[in-house]
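Other chains of the complex are left out, but the ones given are in their true place.
The first chain written gets the first letter, and so on, giving A, B and C; residue counts start at 1 in each chain.
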């Protein structure tokens, strides 16, 4: 069975561990900077607890390394695992800064395509079905794309300063969705952020409500709509409009129960609480894709370059919002900012 | 323009009068047993107020007669209008008793096909679309039919004794829907009625909640579900299941507004209040069909025989419920009760 | 960890084995009449392969016994496991005949409440939510219940003669759903079966299309609608209508993807293929309930008496259809047929 090392035994690491078992792979070794956490995890999962990330990576039987540590350690661990010849899967973002992300990809060289960045939403059954249909031409040429992404409630305030801000922390998922749906790069971007949910977030120099409009290489139009709070639940929708039709990946509901009362009609449990239940299946399918990548020796379904480009767009949106104007983007190689702005 | 005489200037007569105007026909004459009502109606509509039904029928310019009087007068007025060579439209039921209905049809002879019984639900756009699709073979052979019909609230208690009971007053519409969908006759029927809504209805020897299951000539299965009260609004649905698919005519909603709040999802104005708003379009289209029938000299879309058969089924259901057993039905000619029961 | 013995290593046994692992219980021992099947199963699951059912039941560490063998062996295995002091879960039906089921329950005595009959649909999240809401009074007094249950396609023809017929094999699930929703017994039943799907089924003396209408002790009305074939997928719906509202457990869909094209609107993957994917979660939750029952020493959520009553209704429906008339039911003790028929 496919052997995997897990670096980082926190909440998302545990989600992955469960998915690894369900995918029929084996969690061979585990490392966490907090020995207690690693120990507890090892006891429960049967994985060997290692004293260092290096030891976990090089443990006998390890073919793939899953990086689920804090963002500032991503680059070093990706490079160590790749150097050891392992397939790598790393949580988003690839690095805490664009410069670091660029250094990582340059250092990886040919191995960059064997680093799988964990944009799990690509593996959501509804989103994936729409993506496949779009690329299959079911709605003709894609012309307008609307991505709505609203969290049920904001993160703890202490997380805000280390999050990198809404565009880098939250909207980065939607930038990846956009590139995945488009199949081409974004060349222009205009971001508007505001504080509508909690003034404390504003005091921490972040926004909690944002809209970004973008244009792609061939002129397709994209809108991303974000809020840090939606009282009706986790709101995750994609609308792809094309020459021959429209596809919507709507919010799934827990059950199909409908209630009809004096106030007429209601679906009492329409939406998921948050990403852990909304994307349970995505996390499982993502790991299956990683196991498949290990077994076949193939290319990552979401590459290090994809991870870089999502971060690049998040950076651009952060600056566009700060500067109050739209930005034209360079999309050659690993781009830096264009001098052109509008 | 096509000239019409209206007999009965009550609420439903006024609905028809408005539809006549919208259909581009002319209300020529009107009669009502209450002269005040007739006068008020004539002043508003411009129709000549006549002192007798006969006078209204024979008024110059009258080509069609619309009978919207009390049920006990239907037969005489239908016969008078038909004898005068007019096209006739009459509100359901055709007569207060099966014997009277039989007398009417026998007396009409060849003219029975020019008497249009006002089962307005056949003209509902949703129901009509399902009916057309079924008869077009869109779901292959029809196998099971479910008709749900629930009123928002019961009629006034004083109406119950003169209503003929739930099966003859309310379910008669659903019997007509069933025959219309099937395109063949019912040969077996089993009715169950109970009092769940208001015990006062039970004291008046009627039921307010009923289910009837039926079998048609070729073995198709039909269920009709009735209640005199639905707190969520007027509930009128048809489900047609066949070898190649299923068609549902669901309850239409006033608007497509959706509300998403902490209790998740709701469509605040899903359903119509009652038949006047639910079937507004049906009433209009029904009159258009009547005008068309007058102009073309063609057959009624719902004939006197159809009116008889719906009454026959209502009678059978009333007896099946009373006797506590199923009844086999004779369907030749204008049937009377079969000796066979099960 | 809770130890379980599995009797019967066929398809449904394998579904249960997976659910046992997910529920954190341990499959200790396994027996199957086909040694090859038992061996393969043991190799895969790690359970000890036993040479007899007795050996599997008495294997050290076994606290619960899961009976997933052919129907004719159910009673003996239930009794053997109960006698050994184990909690028992048995696939429906409890026995191949009512007489056998009665013998089983009489022999069980006090232990009948520790025998869990596997009516898995009670554990479907949507159905369970409606059931809880009904019993919580959310729609006031229940008045009318409609259960629609249509398979995507008929079973193999060779299965028909050993199935017991549609009412005992397929509709038995719906009889259990009805009793569960009502919280009281059925006192009158009228069944109509016909052959609409495949004439070969008729040649084997069975029906493939059926409607049953029923009345409960307090006068509630129930309709069950069955077909052995629905081209649009597995159709499993419950509609509960009450004094204060209506609840519907509708068919869930795989995703919430919607397609809008020139032919307007479609949800391309609305329904499950069949019970294995439709009720995946139910099977898992059912086993969790069994594990919980073992751990707490409590009463089965679906008892042997429940299993008997569903079979009793299936028997009544089979006879009602055969005799062409409705049947009044005795509901005291373990009832036999009432002399009264209607």
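Note that contacts are C-beta pairs under 8 Å (C-beta built on N, C-alpha and C of every residue); 3 or more make two chains touch, one makes a residue touch a chain.
Since we're looking at a predicted model, the values are computed, not measured.
Student: Could you tell me how many identical protein chains the full complex contains, when just 3 are shown?
Tutor: This complex, considered in full, is made up of 4 identical copies.
One rule holds in what follows: only the chains that are shown with their structure count from here on.
Student: How big is the rotation, 0 to 180°, that puts the C-alpha atoms of chain A on those of chain C, in steps of 5?
Tutor: 180
Student: Would you identify the chain whose C-alpha centroid lies closest to the centroid of all protein C-alpha atoms displayed?
Tutor: So the chain sitting closest to the middle is C.
Student: What is the chain whose Cα centroid lies farthest from the Cα centroid of chain B?
Tutor: Centroid comparison gives A as the farthest chain from chain B.
Student: What's the distance between the Cα centroids of chain A and chain B, rounded to whole Å?
Tutor: Each chain reduced to its C-alpha mean, chain A and chain B end up 59 Å apart.
Student: Please work out the Cα centroid separation of chain B and chain C, and write it as a whole number of Å.
Tutor: Roughly 41 Å separates the two chain centres.
Student: Considering chain C alone, which of its residues make contact with at least two other chains?
Tutor: 244-246
Student: Could you please specify the touching residues of chain C with respect to chain B in the complex?
Tutor: Its residues touching chain B are 141, 143-144, 146, 148, 150, 188, 190, 192, 194-197, 209-211, 213, 215, 219-221, 223, 225, 227, 229-232, 235, 241, 243-246, 323-326, 342.
Student: In their shared complex, at which residues does chain C touch chain A?
Tutor: Chain C residues touching chain A: 125-126, 129-130, 133, 138-139, 244-262, 268-269.
Student: In their complex, what parts of chain A are in touch with chain B?
Tutor: Touch list, chain A to chain B: 231-233, 253, 260-271.
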